[in-house]
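Single-structure report; data block below.
This view holds just a subset of the chains, kept in their places.
In this document, chain identifiers A and B correspond to the written order of the chains, with residue numbering beginning at 1 in each.
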Amino acid sequence: MFKAKVKADVLKTILDAVSTLVDEAKIQVTPEGISLKAVDPAHVAMVDLSIGKKAFAEYKATDMDMGVDLDKLKDILKLAGAGEMLDIEYKEDQHRLVFKVGHVTRRMALVDTANMGDPKVPNLNLPNQVTVLAKELKNGIRASEAVSDHIALVAHGKTFELIADGDTDQVHLSLSDGDLIKIQAPDKSRSLFSLDYFPNMSKVVGDASPITLHLGTDYPVKLEFDIADGSGHIIYLLAPRIESE
Amino acid sequence: MFKAKVKADVLKTILDAVSTLVDEAKIQVTPEGISLKAVDPAHVAMVDLSIGKKAFAEYKATDMDMGVDLDKLKDILKLAGAGEMLDIEYKEDQHRLVFKVGHVTRRMALVDTANMGDPKVPNLNLPNQVTVLAKELKNGIRASEAVSDHIALVAHGKTFELIADGDTDQVHLSLSDGDLIKIQAPDKSRSLFSLDYFPNMSKVVGDASPITLHLGTDYPVKLEFDIADGSGHIIYLLAPRIESE
């Protein structure tokens, strides 16, 4: 059973966070909120999203799974203005989600979850942590896209760096103690990442929100940030590219 | 003879209303205003538009026809801001319309009207009438486009419904007495309509304007609404799709 009332913005954040990796997703519903884990087809990036019931204006649910076609969800969200409320209810007999926006009722068939795996979030030992305003990270990523298809993320001491090396051009974002919200990097770490995923992943965070990066050397990066005014949380894991030298 | 001064917005409404059905149109000019009837090439939809001279800042005309290329009219409207005035004059010797916007004079050749018929508006006996805010109808149409290529319009008693049935998904707009401006539907009516025409036709009405639908069973729908602050009026007729069952 699942019955909720929620602002369109909250659903939009979930959609943006997940649709950059997959077209369909299995949402896990519990009495306390919803969560979702998904891995992109190339097995390079993973999202682990959870939103507590506090993010909803109304929320009532028992344990269940729902397979959702994200393109359909995108269409449905177009029916609501940013601050508008949606009523959502799971109809078990029809195996459908029923959305109500204003006077419009939209019945959406769910997708079979039998073939959707349950990705396990790997237990990574990432020694360094950097917390930074999302805006700074986004600026670095945007600049990098013009010169290369990958970036290096480096943390050492009190400095965090993002470096993109192109054939002739280079981008270098260097943030030190005062420009960062927090850094803990006793041993220097450095890993390379593809720019195929970073731009869309970082779009989900508001410019003024803090984002935390957990880093190691030639290890995945773990990105963490809150959504829905703190009642939700997103973790992205992104596999490194191995430096060929 | 035709000589007028009019706000760009009024011309734009005419253009939007008609260009969704045809590329060229015959405008009928009288001392009291202009009117226009057009049928789309597939003979599925008809527009019957009239605008009184009160919609014009200045207006002076005798009885005549003008064949207008609507793409050219669109180009000309781009030269004027939304509230800007256009001077329009018919030059008989050149068989041209002359538009003045600011210091720019644009001479536009008219199109031969010999091959443009005079569509007769059929005399339909449509038993049910529903008047609703355009916004509600637009929301229903927009939602429907994602699930199907046609919709059913149903009126019975105090309820008006718009239903789109897709293979797996469904849209249902149900408006009752309090949500409608007016309804008169003693006997239930139901007709199916293609979504090829509805979205563009409904874009012409302002969200906050009332629109009246005249409905029967397996009969055309007649849509009516005012434009240009009530000094103009548009009627659309749209043929039904026959339900195959």
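Simple rule for what comes next: a contact is a pair of C-beta atoms (placed from the backbone, for glycine too) under 8 Å apart; a residue touches a chain by one contact, two chains touch by 3 or more.
Note that the structure is a prediction, hence the values are computed from the model and not measured.
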| item | value |
| --- | --- |
| Number of identical chains in the entire complex, 2 depicted | 3 |
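One rule holds for everything that comes next: only the chains that are shown with their structure count from here on.
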| item | value |
| --- | --- |
| Subunit A on subunit B, rotation in degrees - Cα superposition, rounded to nearest 5 | 120 |
| Subunit B partner contacts - residues on subunit A that touch it in the complex | 72, 75-76, 78-79, 96, 101-109 |
| Residue ranges of subunit B in contact with subunit A within the complex | 136, 139-140, 142-143, 146-147, 168-175, 179 |
